[in-house]
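For this depiction, one protein chain was excluded, whereas all remaining protein chains were kept in their positions.
As written, the chain order gives the labels A, B, C, D and E, with residue 1 at the start of each chain.
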Amino acid sequence: MIYVTRRERFSAAHRLFRDDWTDEQNLEIFDKCSYPNWHGHNYVLYVTVKGDLNPETGFVVNIKRLSKIIKEKITVKLDHRNLNIDVDFLKGKMASTENLAIGIWDELEPTINALGIYLHCIKIEETENNFVEYFGN
Amino acid sequence: MIYVTRRERFSAAHRLFRDDWTDEQNLEIFDKCSYPNWHGHNYVLYVTVKGDLNPETGFVVNIKRLSKIIKEKITVKLDHRNLNIDVDFLKGKMASTENLAIGIWDELEPTINALGIYLHCIKIEETENNFVEYFGN
Amino acid sequence: MIYVTRRERFSAAHRLFRDDWTDEQNLEIFDKCSYPNWHGHNYVLYVTVKGDLNPETGFVVNIKRLSKIIKEKITVKLDHRNLNIDVDFLKGKMASTENLAIGIWDELEPTINALGIYLHCIKIEETENNFVEYFGN
Amino acid sequence: MIYVTRRERFSAAHRLFRDDWTDEQNLEIFDKCSYPNWHGHNYVLYVTVKGDLNPETGFVVNIKRLSKIIKEKITVKLDHRNLNIDVDFLKGKMASTENLAIGIWDELEPTINALGIYLHCIKIEETENNFVEYFGN
Amino acid sequence: MIYVTRRERFSAAHRLFRDDWTDEQNLEIFDKCSYPNWHGHNYVLYVTVKGDLNPETGFVVNIKRLSKIIKEKITVKLDHRNLNIDVDFLKGKMASTENLAIGIWDELEPTINALGIYLHCIKIEETENNFVEYFGN
Partner (left out) sequence: MIYVTRRERFSAAHRLFRDDWTDEQNLEIFDKCSYPNWHGHNYVLYVTVKGDLNPETGFVVNIKRLSKIIKEKITVKLDHRNLNIDVDFLKGKMASTENLAIGIWDELEPTINALGIYLHCIKIEETENNFVEYFGN
């Protein structure tokens, strides 16, 4: 098995808050992320797949095809969008990096599997100091 | 003269659009930046000052003091904020990286000058591919 | 399970040498790291924890709380310090990146566990070319 | 067990194409990588080894020795070379990043094992957006 | 005046050598860059333009338009190409980073000027340790 990773980027707005909490509770738990008028990030997404080598091409997967899938399934929905409002697979969930990683996994897995390879990891960097990894459940 | 640069970071939402334009015009000129529900970036700010060396300290400026000034004057107003709505020195202007750089220059210059040194450059990276520099007028 | 990583940084002095070796032996094994008057590094520390998602917050752990723990337990003891002299949990050990990673793991694990999550990895970059990872024993 | 990683770099030319395919097939699958007159990359190589701590040195492995091995066994053969023409361990294989990772693993493993430690991972970055990892078979 | 910079990337092969020199002379001056079968790099190109702010858009230049110009005029000719063989504006010149910067300046300047702004700098990183800047003559 070999692991291949493609990096893609998207810039999006989000906000962390709960309607059923007071402003004080939101500020205590979510701090500056709860500010009312949104903020945003340059998110960096790493999609890692694994599989056997195709001896004819020397590839596990054609990286351009992988990039195209990520763009069509994921970043077109996220880039320059509002994670709380615009993204179907985050509806009803907190717009945290954790939920984003899980959501992206669920969106990508069937298409990756259909290529005869496996999705291994979704990694998302929210800032240069914070990142999340999800390996499926 | 020696030049000293401090890097600070802030994450903010913004949107580029004009009320006096149609949606089509906004989309043509501002593209994805005109999407209605905001998006955002991890902005990186570089403040460069210049001055003579203080032989007693070996410093042009105490970098901690410079960092404190930038945080108190600038990043507290921008970090986890909406550039179109929340920032006093951008009121009535397009929330472009160019205007942000000019605005930060104007906010910082008097305080920097009061230290007996000079503001040299405001550089802002909006993404890893785009950045703006302003050296005053 | 989801994995969340926080990056923190510290600058410290150290030296690699053994009192029970000759200078020649120290130089042969530890090379420039054995020079007598210390040298130092900008260390980069990545603390990875894993756990289940809290559906109320969308978090595995509040990243600000994690950052606060790392600062209070680790970087306040290491930043701008001498690893050979100043750090209680390195006493009697070589000030290598490996021992630093093990020491940080041992210092952090009880506090991380008390949050109901698990410590997964301590990664330390000593330079842009060398890094160490420890996953516990 | 502790994991230690050394980063090394090399710049090389390559081309992806099959003599038994038409130019159209090559272009469809390998795209710009099939252009006839070569292109190249600044490859970044990460060699991760694992082992027990030597209590006398505080090291899993002397990183200078590890670097020397990688340079003598690998990068001297790859740096400023043509992967399709010049590299013995890639003869007869597609010059893909996947095959490069497997080839480097096979070249390094015996020498690493002879040190009493284990080779854990070969990671190669071809561009800032694409990388491959191989953990042996 | 405000300065705006766009980063673009291309991967290319090249070789430094002179037909009118012996192999020994080539190796002495150009070292590994003179190896016969080509090598290559992930070049990073920074194009900096300067101009006045358009108050209607808040832009000096529409960065997407600038990116499109760089891609159509420059990177399409360089990406996955051989600098010695494939590039019209390098014909008859050494394929050095210096000549590349001058050539890109000459290719871009008329189109940039036609936008009513000025080309300020062409910066090219050949590796993480070497870069060249050209500000015109």
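We adopt the following convention: a contact is a pair of C-beta atoms (placed from the backbone, for glycine too) under 8 Å apart; a residue touches a chain by one contact, two chains touch by 3 or more.
Everything quoted here is computed from the prediction, not taken from an experiment.
S.K.: Can you list the shown chains that the hidden chain touches?
M.R.: Contacts of the unshown chain, counting the full complex: B, C, E.
S.K.: Touch as defined at the start, partner being the missing chain; which of B:V4, B:L27, B:I85 or B:L115 qualifies?
M.R.: Hidden-chain contact among the options goes to B:V4.
S.K.: In the complete complex, which positions of chain B touch the hidden chain?
M.R.: 1-8, 48, 53, 56-60, 62-64, 67
S.K.: Tell me where the left-out chain touches chain E, residue by residue.
M.R.: 16, 18, 29-31, 93-96, 98-99, 101-102, 128-135, 137
S.K.: Under the stated touch rule, tell me which residues of chain C contact the chain that is not displayed.
M.R.: Those residues of chain C that touch the unshown chain are 9, 11-14, 32-33, 35, 37-42, 79-82, 85-86, 127-128.
Convention: only the chains that are shown with their structure count from here on.
S.K.: Pick from D-E, A-B or B-E: which interface has over half of its contact pairs in common with A-C?
M.R.: The same interface as A-C is formed by B-E.
S.K.: Using the average of all C-alpha atoms in each chain as its centre, how far is it in Å between chain C and chain D?
M.R.: 28
S.K.: Taking the mean of the C-alpha atoms as each chain's centre, how many Å separate chain B from chain C?
M.R.: A distance of 34 Å separates the two centres.
S.K.: What is the shape of the graph in which nodes denote protein chains and edges denote touching chain pairs (line, ring, star, complete, other)?
M.R.: Contact map by chain: other.
S.K.: Got a list of which chains touch which?
M.R.: Going through each pair of chains, those in contact are A-B, A-C, A-D, B-E, C-D, D-E.
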